[in-house]
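Following: one structure in structure tokens, then a few remarks.
Of the protein chains in this complex, one is absent; all others appear in place.
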Amino acid sequence: MYEVTCDVAIIGGGPAGLSAAVAAKKEGAEKVLIIERDKNIGGILQQCIHPGFGLSYFKQELTGPEYAGRFGEEALKLGVEVLRDSMVLEIDPGNQMIVCVSSENGMTKVTADSIVLAMGCREKTRANIRIPGTRPAGIYTAGAAQRLVNRQNIMVGKNVVILGSGDIGMIMARRMSLEGAKVLAVIEIMDFLAGLTRNKVQCLDDFGIPLKLSHTITGIVGNERVEGVYVAQVDENKKPRKETEEFIACDTLLLSVGLLPENELTRKAQISISDVTNGPDVNQYMQTSIPSVFACGNVVHVNDLVDNVTVESMQAGKHAARYAMDKISDNPKEIQCVTGNNVRYLCPQRLRLDDQGKVKLFFRVLAPEADVRLQAKSNGRIIAVKKERLVNPGEMCSIQIPVGELDSDVVVEVIKEAVF
Amino acid sequence: MKKDIICTVCPVGCNITVEGSDDEVTVIEGYSCKRGKEYGSQEFLHPVRILTTTVKIEGAAEELLPVRSEQPLPKELIMDCMKVISHTVVKTPVRRYDAVIPNICNSGVDIVATGSFE
Partner (left out) sequence: MLKTDVVVIGAGAVGCAIARELSKYQVQVIVVDKNDDIGGDASKSNSAIIHTGYDAAPGTLESELVVAANPMFSQLVKELDIPFEEIGAILPAITQEQFDQLPAIKEKAFKNRVYDIEYLTKEEILAMEPNINPEVKAGLYIPRESIIDPFIYVQALAENANENGVDFLLNTKVTGIQVENQKIKGVETTGGTIETKYVINAAALYCDEIAAMVGKNEYKVVARRGEFFILDKNTSCQVKHIVLPIPTKVTKGKLMCPTIHGNMLVGPTAEDLEDKTDKSVTAAGLESIIADVKRLVPNVNVRDTITQYSGLRPNRNPEGLHVDVYDDVAGYVNLSGVRSTGLTLSVSMGVYIAQLLMKCGLNLVYKEDFKNTRQGINIFHQMTAGEQEAIIRENPRYGNIICRCETITEGEILDAIRRPLGARSMDAVKRRVRAGMGRCQSGFCGPKVLEILAEELSIPVEQINKNIGGSYMVSGKMK
């Protein structure tokens, strides 16, 4: 077996893994190794050729490859090593070991003092949302179609319907249109746009693509290849109203219906996973329930801005390095972060009290609200407040809280302001 | 003429109404900040867009090179630019920000690489 030792091993060389690697190196870790299953680093950003990255971190609007390129180059310059074309098969934190495999090296054992999980996420499928109808060729998740179009130079179809008004769905609407396909409609079950308004303007309105809110797909037609879809309005309970059903002829259906953190390896290693995020629960060091294992990026919770991924991942990388250098104490006192009014989940879910610094808590709301106050409370006392004009589930919120004064759980809630 | 424009500068998405001619804006309302007012005017008179797409590349480990317009392009030129790009083939090596199609469609804007290949 091919054997490699390192201080910090990072699973995944996408934006999370790269940011973590850079931070780990800067913190002083000697050998930082990224294990990447693709032939190049950059992860999903390689196929995200559109702009929208780096507005906050670089104060510039970059495309995915540019963002990945900057971190990739910095990582390599700092001496981060990469095992390419290598798929991790197993994580064994108890033995400080990762097993991976590649054509070049065969079965590989990586020994590491600390591990950073940065595997990203996968897409929800047609079956996950149980769309009735036939099962022809021509049904793709938006990300898979994006990979085919942007990396493999392959066009998936000519007449397209897209289910889901999240950013990836809208981005693909534009991409397909630019490459000569006809996008007939974007269908969205909620009564509000799932992604950024900017994308509606530049991806749908620019190309005359109709957005059908409060609609869903009630059936797929076609035995060999998609021939069309049935679309209907939904009622307040999101149930289709049969009398509104109409047929849209098409040969391709793209699904942008949700992302799931890819935690198979995490589960097998028996690391504790949150039911709400479907990712490992972590503290502000991005440390999981196993002290030597850290996690960052979409594998922890699905993000919308890669800039936030970088912030969290740098925490993970920094503390993974500190762990490897024996600078982190075991068994610290921890408190829980608790969801209050209109808060769906918080990340991190736990806070170490032995670190007195401020922590940026990320969270998502359950429902859109305007003119609100984001509030963190502990022991009945308000410890942080932030005003927002608009919050919605599609855009990550954050609030900075001081850990120094805490001794019991923190509740984060959204309060409607009477007057702004 | 009159146009209803949704501002995309920040997540609020103000509904801006702009009236005017091809050359100037006569009435503009609905914006909440200076940036919005600028965006509304620009979008009314000369809407522009950043173009991002891919170009065929030879000699690289990948088939496609991701590219972008260095500056926003006039919206009406986008599809013509796509045609030019679809006939372009780039050869390695390419460094990020190399101009692979300078002054595309006489717009004064370069199409530059956003990835690098040896």
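For reference, chains read A and B in written order, and residue numbers begin at 1 within each chain.
Following the convention adopted for this analysis, a residue touches a chain if its C-beta (ideal position, glycine included) is under 8 Å from a C-beta of that chain, and two chains touch if they have at least 3 such contacts.
All of these numbers come straight from a predicted model, not from anything done at the bench.
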Out of A:S19, A:Q46, A:T63 or A:T141, point to the residue that touches the absent chain in the complete complex. A:T141
If the hidden chain were put back, which of A:G106, A:G208, A:G357 or A:G380 would touch it? A:G106
Can you name the residues of subunit A that touch the chain not displayed here? 1, 37, 85, 87, 89, 101-107, 122-123, 125-128, 130, 132-138, 140-141, 143-144, 147-149, 152-158, 179, 218-220, 223-225, 251, 264, 267
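We take it that only the chains that are shown with their structure count from here on.
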Of all residues in subunit B, those that touch subunit A in their complex: 6, 8, 11-13, 49-54, 56, 61-64, 66-68, 75, 78-79, 82, 96, 114-116
The answer for subunit A against subunit B in the complex is residues 39-40, 46, 49-51, 61-66, 69, 150-153, 175, 178-179, 196-198, 200-202, 205-206, 389-390, 395
